[in-house]
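Every protein chain of the complex appears in place save one, which is left out.
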Amino acid sequence: MTQSTFRSLALAASLALMGGGAYAQVRIAYIDPLSGPFANVGEAGLKGFKEAAEILVNQKGGIMGQKLEFTGFDNKGSPQETQIQLKAAIDQGFRFVTLGNGSGAAHSLIDAVNKWNARNPDKTVLFFNYAAVDPTLTGEKCSFWHFRFDANTEMKMEAITNFMENDKKIKKVFIIGQDYAHGHQVAKAAKEMLAKKRKDVKIVGEDLHPIGRVKDFAPYIAKIKASGADTVITGNWGNDLSLLIKAAKDAGLKSRFYTYYAGGLGTPQAMGAAGENQVLQLTEWHMNVPTKNTEKFALDFNKKYPGVWFYYLRVNNMVQMVAQAMNTAKSTDPKAVALALEDMRFQVDTGEVWMRKSDHQAMQPLYISIFSKADGKTVKHDSEGTGYGWKTLATISQRDSQLPTACIMERP
Amino acid sequence: MSPAILNRGRLAVWGGCLALALALPLVLKSGFIISLLCQIGIMAVFSLSYNMLLGQTGLLSFGHAVYYGLGAFATMHLLNAIGKGGGPLTTALLPLAGGLAGMVAGVVLGYVTTRKAGTTFAMITLGIGELVAACSLMFPAVFGGEGGVSGNRVVGKEAFLGFTWGPQVEMYGLIVLWAFACTVAMFALTQTPLGRMANAVRDNPERAEFVGYDTERVRFLMVILSGFFAGIAGGLSALNYEIVTAETLNAHTSGIVLLIAFVGGIGFFYGPIIGAILVTVMQIVIGGMTHAWLLYFGLFFLFMVLVAPGGIASLIAVQRNLWQAGLLGRMLPHYLAVTPPVLVLLTGLVGLIELGYALLSGDAGVGAGDTATRVLGMQLHLGAPGPWLTALAITGIGLILTRWIGGRLGVAWNATLATLYGDKA
Amino acid sequence: MEFVVISLLNGITYGLLLFMLSSGLTLIFSMMGILNFAHASFYMLGAYFAYQISTWTGFWPGLIVAPLLVGAVGALVERYGLRRAHRYGHVAELLFTFGLAFVVEELVHLIWGKTSVDYKIPAELDGTLFSLFDTDFPIYKGFMMLVSVGMLVALYALLTRTRIGLIIQAALTKPDMVEALGHNVPRIFMLVFGGGTALAGLAGVIGGNAFITEPGMAAAVGSIVFVIVVVGGLGSLGGAFIASLLIGCIQTFSVALSISITDVFALVGIALPEGSQVARLTITQLAPVLPYLLMVAILIFRPRGLMGSRES
Partner (left out) sequence: MSAPAIRIKDLKKNFGASEIIRGVDLDIRRGERHAIIGPNGAGKSTLFHLISARLPITSGAIELKGENVVGLKPFEINRKGLSRSFQITNIFHNLSVFENLRCAVLWSLGYRYSFWQRLASLKDARLRAEQVMEDIGLDKRRDTPAGILSYAEQRALEIGITIASGADVILLDEPTAGMSHSETDDAVELIRRVSEGKTLVMVEHDMGVVFGLADRISVLVYGQIIATDTPAAIRCNAAVQEAYLGTSPHLGNEHD
């Protein structure tokens, strides 16, 4: 309740007509769903940020002697509410915001931040995006005021298809996805890139289903089976992914599933044994990537917050890179911080993260891993207490996931 | 009761409200508050349009967001299509396009839905709402997919009378004007033959048929007109947020507008306005204080359904009637007497819920590992039985006291109401 | 052929589950005139209760106890909530269930968390019942069908062989008459509501582990059961049964049809302009919204539903 109490006080303060003031901390507003159906995702993210700020920044001297703090603002997953919460944050003196869940909310926020900065050049705001992966956010809609620390949909597909290029067992591919922008982008990228890299691979089917509305995936599995596909590519997440995998197991479908989101936030639990040796994921990190510090950090985190599993390495990357940018710029002015972040090359546990200047998209090493029985050796840690964990199949270097950008950035 | 006198009084009330609304930003300068007020204005129009169906025509709709959302998308697309060719004046008039879109949607969908009234109507609107919401995600070219459609409300180089609509406070002024115009129009509609026959159809559709009216036609027209105003509200939201996503037309939005209208009071024209203010403020202020706000909200709603189904407006109206009859004095001591036990009960309940939330969901910022949390500003240890027993005891005491004193309130209430309506009848 | 048989099996299994959900809703709606918005919430409660029981005693006791618990909760809701709301009319009742769905979901969040729970299929039922053309048919799906059919038979026996059943049956088609005969006692309402919610609970017990037990599961099926009740016809259990199977099969088979709207129109000789998004939609994409389209069509062409005996 600490932060809630604080927020109600802050709110009371804003109600008492006090504008923003000077604070002895560097504060970042975390605008994400903290109530409603996606609250678990939002809460896990906020815990991650708080923990990362404490351990990776504040315990190491902070930012120019100041503490880095994250404060939650509940946008309830809604693009409109996101804007109201942005206003609330600005009122309370926040100059940095971060958001990750839902490209809708991210689009809303990037628009609102752009407009706010254009209309209030003396009180600019900077937006750190830690998980919204719509390529247009660093493409057509790219903004000087937005930085993305996660690889976008197309980069991830580039990495996946790079991996598939070398797997000559793949002959027939089926693409299934949720019928909305993300699903469309995944399908489009998969088709284009496979056509380039593996002319011999046949796309034997492509299906889109409405998001969150399919209960029984058996008919889709029957179709995949009938198509004879040995590989399935899906951008599905949440229940749409878990149900798909479960239905595949029920029907005895042996194809491999290449996924974006099988690794976290409840999916391993829901998928359970059904995913064994069939489900692959692409992430910037997972528990069984041998790392110096992150493994310990994750274990401590999981112990401290039972039921919340550390998932986002990029949260740690972002916190450290932002802190370094501020320290380098010797300023907490958003524009100065943005300039310092541009072109930054930062060493993390998995290698180098490069923030490309042209579109503000972070480039980082990525891992393809498969859901396997935890054995204490290569699969040292299981995922979400399921007894199954992720086994690395391939590492995609930072360079291999880079794609040209369509971004034409307006710079202040 | 000559119409002229009535209108003069009404004119003063309406004018006063408009002046007050326009003057608010002079006092409340916070950007957050202005955003909140904008939201309230939009929701007021939206929920008033909803009440044209529920309160005035007796049609319970679970798909009203369709009109709102389509209005918003139409406005946004038009805004983008006009682009640089427009100016602040055209922008200010754009919500009208949203209204027309809502109206067209009303013609198409109303044709199907208004064949039935009552529960069947409710189910059909639910189904149609789902259908439209599902389809909206399938056509990214129209609905913008997950990212929605965004635009810039500042168009053209010249200001119109000094307004560009860029600053939020200018947008607020625009919303107030539109909301006021819509409210006047919707009120005027209640005073027309169609508006009155809508009431008649609500009260007794069979009788309405036997005085010459086609009830299906009355419902159909009301859906179309209601779609028009919902569309305007949608258009305002498009201009205000400068982004429209598929969420604006889904079941959640439909549910919220129902909540607002009901909590405010569907039996009174101004009920939904009260609802819009109350619900928006609750959502944002209580939502800012606790993550359990949805639960509080649901419980509050259930409480309203069971105890005050006429909504806040009906509670106000009854008090006013009591006041006019000189009976309010009889009830006041009871109200005062029941307040402390209710507060005790609420404290206990809130304590229990917050403890539960902190323990079971692990509130943000506090790990369940250290099992310490702050409830109502107190540092508590969740593992120990102390806080739980205290909260339970407070709830119990509150419950007993509320039942006891509330019972006496109930007796007095019934007696007073009997006097009030007994005199009248 | 292979595909048809497998799809048919899938469709029937899903349809039977839908029937378990909609039968209770039909009973409640037809008899009490209440559109129980929270019906799917009781389905969810069934799944969570069964999960909780399964963590203590395993799956089988939960199969019996969880629906009974859900029914008891339903009866209490009727007794202390709905009956009070009833005084203010049907709209208030409906709104009460609307709010209830809200509160139940939040309580589930509060008690079991916001992610899915690990409600497993019991080991006895985990495996393959038979293989058909190289596709496995899991034992659990067979079990689901068995329970659904068993419930159908039991319900039929209850309604046609017992006195209370006859009263309920009469109330389905002629509620006024039953009321006039003095049978409209609150106790029957409580019983029907409890019974209806218990059926939803049972569906939850066997649907929860077949699919996923999570707080959004109620919202996911909430509206489809209303569609079934409308399509089947108000007051008709038989209609609900046919509509459930129909919708189960429609959803299954339409997934199989990868043809686009353009192709469909081409079949009847109409050429659609190239390139429009509508024209490019495939039947597969539309599969999950087909039930709603069906409902709209039914309402236009046969407003009383497939087997309905009264108009509203």
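All chains are identified by letter, namely A, B and C, in their written order; residue positions are counted from 1 within each chain.
In the analysis below, contacts are C-beta pairs under 8 Å (C-beta built on N, C-alpha and C of every residue); 3 or more make two chains touch, one makes a residue touch a chain.
As the structure is a prediction and not an experimental result, all values here were calculated from the model.
Counted over the whole complex, the shown chains touched by the missing one are B.
Of the options B:Leu78, B:Ala133 or B:Ala208, the residue whose C-beta touches the omitted chain is B:Ala208. When you scan B:Met103, B:Ala134, B:Val149 or B:Leu189 for touch with the missing chain, the hit is B:Leu189. For chain B, the residues in touch with the chain missing from this view are 1, 3, 188-189, 191-197, 199-200, 202-204, 206-215, 217-218, 221, 225, 421, 424-425.
By our rule, only the chains that are shown with their structure count from here on.
The greatest centre-to-centre gap from chain C, using C-alpha centroids, is found for A. Separation between the centroids of chain A and chain B, computed from CA atoms only, is 35 Å.
Shared interface positions of chain C, i.e. residues touching 2 or more other chains, are given as 109, 113-114, 285, 288-289. Residue positions of chain B with contacts to 2 or more other chains are 134, 138, 292, 294, 361. The residues of chain B lying in touch with chain A in their complex are 28-36, 39, 134, 137-138, 140, 144-148, 150, 152, 166-168, 237, 241-243, 245-248, 284-285, 287-294, 354, 358, 361-369, 373-375, 377.
Remark: chain A residues 1-5, 7-8, 11, 14-15, 17, 19, 34-36, 39, 43, 46-47, 50, 72, 74, 76, 78-80, 83-84, 87-88, 90-92, 102-104, 106-108, 111-112, 115, 119, 134, 136, 179-182, 184, 208, 210-211, 213, 303-308 touch chain B in the complex. Residues of chain A that touch chain C in their complex: 37, 39-40, 43, 179, 205, 207-210, 212-216, 218-220, 222-223, 225-226, 239, 242-243, 246, 250-252, 265-266, 269-270, 272, 307.
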